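A single protein chain has been omitted; all remaining protein chains appear in their positions.
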């Protein structure tokens, strides 16, 4: 067990994050699918659960390597198992993070923040969604900003991750009133308002899982 | 208006009978179809209503001719519009009655009883059902016997027709406990018991319509 | 009741307009509700006619065309057509070599085709009939109106149609039709009831967790009502019921897995996968297979399995060209 002063994410931390992400997704799959029933095609929970299960298997059953290798393997697993819009987008998030971190074996707040930013930029580039389009970007982008700000303010890692998670959650909630302009929900027009976006919800779960798994491991 | 002593069915009486049959079928179509839902294919009321409507049109919109011609025209109309098992059977009933009465223009009790017997014999020959098979025969055969008995006992026509109708009704009710051995209901096996047979029910309506229309016209 | 119709009374007439519009090759006699091959009736060839209640589409009108039926008579929904319809079809397609009636064994169809045959005979047209009674779900056929005619009808129409197209005479076409009829067996399963338009509600109630094994194509009940179960177990019951009824060993089989109208193709393929595996386990070789909606029961969810113990001649006739709305190959 490490102390609170720990300010780096190790490869094991990344693995713990994604195992926890899988736990949360398993638990929330029904809820995510319900959200997707309301404004999509009722598969987001099933899609994500299929993906995180595959990620877990890959991470826990094969030797891990450096941070870049781990993140790439996560991205590949997501791309090849989730399907749908979210599969390529979450896959891109991790593949771009992998490129950003390269062969590092530990990531400090700033390096991780940069990687996260690169990942989200990849999602934007692939999906062409802008903030306010009622997509996962609405949770991811504020989360990136919060994490970068924390990093440049020298905030400790644990706290930085908590503020990234809080920003993601706030971004997620802010999708409720929005009218979707990307993804299936956009076909609903005005009827897409007053609903949480499923992808923003899973994105908030992703960031929260990191904050929580890190907190647990450094408790 | 004729008196109760009237002991012959005229061509107009036959027409009045079938118009009244149509009235009754229209009213009972839902019920007949419901009976057919339980042990058949949910079309007996619709079938009969289509047929009696066609009969009514033919009888009321074209010149009538002798009794044989009227009964033949009824039979042809039923054969060509009812469809299903009941169409050919009711059609046969009237076509055989037509043959039996020939060119007569009035039928006394005995002649009508013979014609009715010939008609029902035709139904049996075509459908190969025996009494107890839970079909229209279970209403028609006792009705024939009652009418013949009344005729040979010299019972007045009105009363004879009422006893024929009563026998048909009793025969109809007696189908309830029976297990069907002919028609679609037979596929139900034991599950066909405890249900009225739709065809026996429409057959009882047919005979009752004759008794009632005759009673009304001679009141 | 939610249906794409104008009114229950006009369903059949309105649907026939669509058939004619979609298939310029066939011609529709609206007064008699007869769908027949247009111009291509060949002088001197035996003609094939079938018919029955509507609601089983593509049976029968979808099988009118080269190598299959010459005419189909459409009754009201689930109600057999009438003798005058059949007679009109008969006089329309008879080319002097006689006519084969392909009749599904339901009292209404049997009686009406019988009357039609009498009328045709009176007009000097030679008619023979083949009765299809292939539904193994009806066990006590001595105590019933006999087995119902279901999926084997499609196979009789195809194979006898090819025989007629070859120019065989009526006796020979009747012979092969009878042989197919006698060697075909079917059984169906319903997950839901059909809703007859004129009735407006389901013909029977089936609880959310029950299915009807051995259902007929009009929703007539079958052997038993059982709990909803995996497709593999349903397939096992269909296959073993059929195999218990006729020895299929040592002969090539033509298999037809038909939807009942409300079941999507993905489920039909899934069921066929189970059926194929079971047959393989039992050493039975499927020589030809059809999966899709071929004989349906309005909007009923479920499927029926038909297996034909075929011989070389049947396979050859099966493979012969056919050009109809619902079955087409070789042309």
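Per-chain numbering from 1; labels A, B and C assigned in written order.
Everything below uses one rule, namely that a residue touches a chain if its C-beta (ideal position, glycine included) is under 8 Å from a C-beta of that chain, and two chains touch if they have at least 3 such contacts.
Bear in mind the structure is a predicted one, so any value in this text is a computation, not a measurement.
A.B. asks: Mind giving the shown chains that are in contact with the missing chain?
C.D. replies: Contacts of the omitted chain with visible chains: A, C.
A.B. asks: For the chain left off this view, which of A:35, A:55, A:71 or A:89 is in contact with it?
C.D. replies: Touches the omitted chain: A:89.
A.B. asks: Mind listing the chain A residues that contact the chain we can't see here?
C.D. replies: Missing-chain contacts on chain A: residues 33, 37, 40-43, 46-47, 50, 79-89, 91, 126-127, 180-184, 186-189, 191.
A.B. asks: Which parts of chain C are in contact with the chain that was left out?
C.D. replies: 2-7, 11, 14-23, 54-55, 57-58, 62, 77, 191-192, 208, 211, 228, 230-232, 234, 257, 261-274, 276-277, 286, 289-291, 293, 296, 298-299, 301-303, 326, 328-331
We take it that only the chains that are shown with their structure count from here on.
A.B. asks: Are the chains arranged, by touching, as a line, ring, star, complete graph, or other?
C.D. replies: other
A.B. asks: By mean C-alpha coordinates, which chain is most distant from chain C?
C.D. replies: It is A whose centre lies farthest from that of chain C.
A.B. asks: Return the distance between the CA-based centres of chain A and chain B, expressed in whole Å.
C.D. replies: 77
A.B. asks: Just curious, how far off is chain C from chain B if you go by their C-alpha centres, in Å?
C.D. replies: Chain B and chain C have C-alpha centres separated by 33 Å.
A.B. asks: Could you give the separation in Å between the centres of chain A and chain C, each centre being the mean of its C-alpha atoms?
C.D. replies: Roughly 55 Å separates the two chain centres.
A.B. asks: Please list all residues of chain A that touch 2 or more other chains.
C.D. replies: Nothing qualifies.
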